[in-house]
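Structure, as structure tokens:
One protein chain is absent from this view; the other protein chains keep their places.
Entry: chain A
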Amino acid sequence: MGHDSRSAIRRDAAGIAAYAAAFGASFGAVSVASGLSVWQTMVLSLMMFSGASQFALVGVIGSGGAGLAAVPTALLLGVRNAFYGVPLTRILARRDLTGPRRLVTAQLVIDETTAMAVGRDERPEQRYAFWVTGLLLFVLWNSGTLVGAVAGSSIGDPATLGLDAMVPAAFLALLWPRLRTAEGRWVAAGGALVATALIPLVPAGVPVLAAAPIAVVAGLLPRRGREAAR
């Protein structure tokens, strides 16, 4: 892995971490406004470290849901991180996945680290992208959360700056190299279509999970190219 690709990965990771800090601040402010203490808010960002689940949890609590009622939604949104473990296990090194190191690796398995890793072509770059993105994001997401939780409602809405457009744009950009093949394009289109169709029908978190079977079906289908080669 060349010096150039490493610095390019660091630059991209810094871009993601920068807007994550803004969303972290937004989360901190929303969480405290929903009735959580600064400590509870920080425990969420440090221990749960999964933006969608965190926003969902404080959203349910803020709308008056009794404590435990908020848990299933957060967990449902967290299930996709378990799925991400499968491709990441192939990308990461054996030492990332054994002993105490595995406990740290697991905490960093989220949308952003998965997208950054699978967005690269070579194994060492993929692993480097996972770690740089994960560690940088962890630090900035938590710093942002603390600032937002303490500053409260004086934190502006990230949507004013268009930061909410950065999120899908970033995932699309990271997915882009995987769309070079017809198979990648079909799988992506299928996943997007299934998820969109299910938005009004199922609880939050399920639409993204429902995209997974598309990959299973496509992966198990016999390849025409391979058949022809026989």
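Here, a residue touches a chain if its C-beta (ideal position, glycine included) is under 8 Å from a C-beta of that chain, and two chains touch if they have at least 3 such contacts; residues count from 1.
We adopt the following convention: contacts and distances are computed from a predicted model.
Candidate names were "Ferrous iron transport protein A", "Penicillin-binding protein", "AzlD domain-containing protein" or "HEXXH motif-containing protein", and the UniProt protein name of the unshown chain is "AzlD domain-containing protein".
If you put the hidden chain back, the residue from A:A93, A:V139 or A:A189 that touches it is A:A189. The omitted chain makes contact with just one of the residues A:S26, A:T114 or A:N142: A:T114. Seen from chain A, the chain kept out of the figure touches residues 8, 11-12, 15, 19, 35-37, 40, 43-44, 47-50, 53, 57, 61, 66-71, 74-75, 78-90, 92, 97, 102-103, 105-107, 109-111, 114-115, 118, 159-176, 178-179, 183-184, 187-196, 199-200, 204, 207-212, 214-216, 218-220.
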